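Of the protein chains in this complex, one is absent; all others appear in place.
Entry: chain A
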């Protein structure tokens, strides 16, 4: 569905005679705020929380990390303290395997920033409940010449009687191929609630010969993540704010809705991951 919408919208936009020009624009800068980047999965050994600061829009540098904060994650009756990384400032992590993420458990993140530079310590919190796991049955890959892409297709049983949200990411030879959020595919189950999903087009790999991405024997791993509604809305908004807007389909842009208290940006979320791989073979897949 997401794909159909994109195709239709790009069809309409392609009809316009638009010309573009780079312009100089002076933008205002909002006051600096805390940014939380924290995803808890059943796949990771260590759970990582990254804290940074917001900055001016045209500032292309890496964000300033927030150091010296007290970070902990609580669930059931436990409280896990996170340690700040020595080499990577702003990164806070758990001990390996001590969170043991399971579906249905609610995890709560607590952050207290330090009081250096005359700032008062501030407290931030957010919670997320781990979604149920849905497993992949099989995956397939096929070339669509008119679109110049290999489609990655997924087969799985959607769990009935509830709204499910999925996110799909790709790895190629252990390298995260869809590294940035704008490359992730998210979908809800509006169109296949409770059904057996029969080859849904969930990811794409460019088949542009100039980029020469796929070679025989390359391993492709598809990760299907069961995500929360909150995170689904966050990614949909984030992607919307990173694609071309237009008076025709845009509407006013708006901030990506996070779940951190006290006005911080970003999100704290949980997700269940299931993966499946295949080896690229031009005879089979082209």
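What we mean here is this: a contact is a pair of C-beta atoms (placed from the backbone, for glycine too) under 8 Å apart; a residue touches a chain by one contact, two chains touch by 3 or more; residues count from 1.
The definition used in the following text is that contacts and distances are computed from a predicted model.
One subunit of the complex is not drawn; among "TonB-dependent receptor-like protein", "Peptidoglycan glycosyltransferase", "1,2-phenylacetyl-CoA monooxygenase, subunit C" or "SHS2 domain-containing protein", its UniProt record names it "TonB-dependent receptor-like protein".
Note on the undisplayed chain: of the listed residues A:121, A:199 or A:282, the one touching it is A:199. Chain A residues in contact with the hidden partner, per the touch definition given at the top, are 1, 3-5, 7-8, 11-12, 15-25, 27-30, 33, 35, 37, 39, 52-63, 146-147, 179-182, 190-193, 195-201, 233, 236-238, 240-242, 244-257, 265-267.
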